[in-house]
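Notes for the one structure printed next.
Every protein chain except one is present and positioned as in the full complex.
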Amino acid sequence: MIELAWLIPVFPVIGVLINGLFGRHVGERAGPIASVMAGLSLLVVLGIALEMIFGAGGSHTVHLWTWVEAGSFSASMSFLIDPLSTIMLLVVAGVGFLVHVYAVGYMHGDPGYPRFFTWLNLFMLSMFLLVLGDNYLVMFVGWEGVGLCSYLLIGFWYEKQSASDAGKKAFIVNRIGDAGFLLGMFLIWTLTGSLTYTEVFKGAPEMSAAAASAVGLLLFVGAVGKSAQIPLYVWLPDAMEGPTPVSALIHAATMVTAGVYMVARTSPIYVMGPDAMSVIAIVGALTGLFAASIGLVQNDIKRVLAYSTVSQLGFMFMALGVGAFAAGIFHLMTHAFFKGLLFLGSGSVIHALHHAPEEQQQDMRYMGGLKDKMPVTYWTFLIGAIAIAGVPPLAGFWSKDEILANAFFTGHYTVWIMGTVAAFMTAFYMFRLIFMTFHGEMRVDHHAREHIHESPATMTVPLIILAVLSVIGGVIPGFPPEAGWIHRFLAPSLAKVPAGGQAMDQGVHLMNAAAGGGHSGPAVVLLIILAIVVAVGGIALAWYMYVKDTEAPRRLYRSMPGIYYLLLGKYYIDEIYQTCIVEPVYKLMRGLWTFDAKVVDGAVNGSSLITVVSSRFSGIFDLRTVDGAVNGTASFIRFFSQVFKYLQSGMVQNYLFVMLLGIFVMLSAYLFR
Amino acid sequence: MDMALEIAVAAIKIFIVLNVVQLVVAYTIYVERKVIAHAQMRLGPMRVGWHGLLQPIADGLKLFLKEDIIPDKADRIVFVLAPVMVLVPAFVVYAVLPFSATFYITQINIGLFFILAISSLGVFGIVMAGWASNSKYSLLGALRSAAQMLSYEIFLGFSVIGPLMLAGSMNLQEIVHAQSDVWFVFYQPIAFIVFFIAAMAETNRAPFDLPEAETELVAGFHTEYSGMKFAFFFLAEYANMFVVSTVGIVLFFGGWEGPDFIPLPGFVWYVLKLSVFMFVFIWLRATLPRYRYDQLMRVGWKFMFPLVMLNIFLTGFLKYLFL
Amino acid sequence: MELYFFYMFSGGMIITSLLMITRANVIHAALLLVLTFFFLAGIFVLAGAEFLAAVQILLYAGGIMVLYLFSIMLMNVEVAVRMRQWHRQGVVVFVAAVLLGLEIWAVLKGVEFPAAKQWEWSLGATPGNVEALGAVLYTKFLFPFEVASILLLAAMIGAIVLAKRTIER
Partner (left out) sequence: MIPMTHFLILGAILFLIGAMGVLMRRNAIIILLSIELMLNAVNVTFVGFSRHLADMTGQVFAIFVITVAACEAAVGLAILIALNRDRTMVNVDEVNLLKW
């Protein structure tokens, strides 16, 4: 079965070809076609996974063809099947298939129906490449591919200005991260002379701590962009402009976890560079706390989920940063289940409200009391919320608790505190969402009220399946904590921190224990009890504020409006970026271009005015002298502004000339080195 | 010393070939006039010499003595270079044509490709002539011609691939040897049909003589030409006819080789086959009406192109199966 | 002997290409470029790439350049002849290019190439380089070859879409 791995990406390609080339003729049949293709891929994945889990194990390379061969550099198109990629494949193919089925119902009647499914399949293809590739180059192809599909799907309703802007924002922010990934890749090649995982990791133990940290940090920049961590998380909340299935698939379950996967995949290098690990842990914890706090006050149902996603991704990086790679991947998997479920549930709500005015469809202040109208959605949503809040025995508890426990036992107490607070916030805002949306009195627009209905079966069945997974997806692979099946399964793919490695300063044995799994003693029990208390406490507080005493939030707001607005305005990060980065760049460019007109004209006019006034006053000034000085200054300035102007002339030939000069300079540097 | 001898021999060969070709061209024109005349129940040239046999020489003298006009607004350099540009490729190609097993100027291993490459240059002269004349009719004729020749060059090139695959060489001598048992025309009927049609279009012969359609474009790209320059175009057209006929003979009809039971020298066989080809050319001109421009393009791209692709595919498939 | 031919061809190429970039009349420039390509084909033959030489003439001279001439005739050439021909940055570019040329020469002067290897066959003999080229092109470079065909298809579609007056929907 494993040698059939090449089939996995082939099916989406067929789907893309059919829907992409014959979209006009296919029409609404595009959905079923794409779903069948995703389903076939899932079947192959399941076959491979069964074989990996119960039979072969180990890692297998499926070589397809040699892609690039130039000098000492060679890259091949080959796939790597090992426990890590198996887990990722299961998540991607499973959630992907369910989202396809869900979208068949959700996108019904949209004019861009075939286009949507073409891109969805294209996304599956890219994601499979990302996960399957046995070297960084193939991963990068997939990495760019998912970025492209994300851009296309966020801007799917491109006639909406905000949607196309959000698409561009996602693309550009991602590109910043990609630059880091690329540089990391180059550095890996320089250090080890290969890009294939096995060969790179063979060379990893010889790396110095500084080199490994540099590689790790550069790759992490890529992960920060793709997985929406501080400071590059800004695109993800805006990405909610895309259709909801896209949010569920790309911006919750799969693409944004690519960064986590990449870091886990590169674990042999990371364990050599403890500095990079610390940075990851801190960035992850900060993101987790930061995004969760924003989520507390948002009113848009999808934005709450978006910030929740950012926060949960922070948890995953926290796990990676403290060396608990398996826990991170475990959380990735459970998160894919319950966050996919929550997004699809919110999509179901939005779908039910699509007769309401545009700006009210996603606003929780205009919802409420939907519990009885949409029972399936409500119950599945509730399961998802409990799972993410971390109440045992649902999925979220097992993975999140492991992360926090690992942070604690490896001595990252700050990280642990931040994580615990974030977990509390998570429980709170999720149940705030539940209570505002499904409980209380109905605040829906009267006109839309009679149109509220339960969603069709293609939408509810995926919800139910994901709900079941959210219930059992944590306990089965994750019990007993930190020594569960998933740890044993993943162990061969993930590196352990070398015992007594000279690179490590402290806590080596603790991190080792974290990677290996298995803590015991009263501290563990205490931590588990604390986690449960935190989760239940968050839920209780939400219940108190939004069901019991609905005036409480208002009182709270009145007592500290500053914090409220700070949170509602998302800490004004977008605005800060706008003023600190975007505006200055614009200004610089505009300045250069208008330098000529503004400065020269201003100088000339101002000087001449002074001249006129002064000559009128005294009448003895020699006009020529003054004019000469003025003109001299003016022409001096004009000369420089002319030079600067050519930097941005808009003429291809100028730009090309600069390229020629570049060659000239490089050759000179070579000659006179 | 050897080298000098080689060069001398080559020079003599070139001299012979060029002169013979010119003479033969002159008489082909005579034959063409006669055949068409008889096809139309006329007599044709009868005055100069016995049955007008000296007519070509008289024509040549006339063209030689005529005034050489260059239009006022014409681009002089290009105008003068254009006929040369047509004639030179037409004659350069003779360097690799095998007239018999022993009589050829040279042979190179990419002979056929060389012929295709060089003969593709003829279109330059036509385009140059059309543009340099600075006249509407000329330009239209030239544009038509460029489009037609570029398109049909593709079919010509592709139709050649079938026989090439069978022969496994681009050397013309070896292609001939490969046919010592069976002529390729029997293996490659589709390729031959396409080749023949494309060849007619490439040489601007009826029914594909659109670039010089007298009734529509006065005389097409050479409207403004007179005297020897006009003669150059004429010469080139007939020289090209010989070239494509020879290529056809080499590729499909076994070149200079004939059946073993008739002991004739190779050159004679070659001349016989060439005569048949030339006669068919003239015959078609006398009987077929001219195509319309859009029909020409449609036939080319929608009929001949798929056909020739099919032929390549079939040849490859069958060769893979049986050889 | 070979060297004399090389100097002749390369001299021809340099002269014609210099003439090419200085012509005001586009048609003349295009025809001069055709001439350059002839010399280039000659150099290819000297380098033992007969097939490439033929491709150069067949595709470049006979195909691409005719396409150029064809398109130029559809445009208004006379107007362009009367306009200013040189870009404002011309002089700077010229100086920079000459300096760059000197630098390249200085770099190449210092390079010692290892002795040339020999082909496995003698030039001009019959298995020849066509077969070798085909063998490499259709085995080792099959994938790039197919990609090139897709590139051509894309260019064809692009050119049609761009040059069409109106696209029927």
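So that you can tell them apart, the chains are marked A, B and C in the order they are listed, and the count of residues begins at 1 in each.
Here is the rule we use: a contact is a pair of C-beta atoms (placed from the backbone, for glycine too) under 8 Å apart; a residue touches a chain by one contact, two chains touch by 3 or more.
This structure is a prediction, so every number in the text was calculated from the model and none was measured.
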Subject >> Neighbouring shown chains of the undisplayed chain, as defined at the top >> reply: A, C
Original post:
What residues on chain C make contact with the chain left out of this view?
Top reply: 2-3, 6, 10, 13-14, 17-18, 20-21, 23, 26, 29-30, 33, 36-37, 40, 43-44, 46-49, 51-52, 55-56, 59-60, 63-64, 67-68, 71-72, 74-76, 79-80, 83-90, 93-94, 97, 100-101, 104-105, 108-109, 111, 113, 116-120, 129, 132-133, 135-137, 140-141, 144, 148, 151-152, 154-156, 158-160, 162-163, 165
Subject >> Contacts of chain A with the absent chain, listed as residue ranges >> reply: 648-653, 655-657, 660
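Here is the rule we use: only the chains that are shown with their structure count from here on.
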**OP:** Take the average of all CA coordinates in chain B, do the same for chain C, and state the distance between these two points in whole angstrom.
**Re:** 28
Original post:
CA centre of chain A versus CA centre of chain B: separation in Å?
Top reply: 67
**OP:** Could you tell me the distance, in whole angstrom, between the mean C-alpha positions of chain A and chain C?
**Re:** 47
Original post:
What residues in chain C touch two or more of the other chains?
Top reply: none
Original post:
Do you know which chain B residues sit against two or more other chains?
Top reply: none
Subject >> Interface residues, chain C side, partner chain B - complex >> reply: 25, 27-28, 31, 34, 50-51, 54-55, 57-58, 61-63, 65-67, 69-70, 73, 124-126, 128, 130
Original post:
Which residues, counting only chain A, touch chain C once they are in their complex?
Top reply: 65, 653-654, 657, 660-661, 663-664, 667-668, 670-671
Subject >> Footprint of chain A on chain C - complex, ascending >> reply: 87, 89, 92-93, 96-97, 99-100, 103-104, 106-107, 143
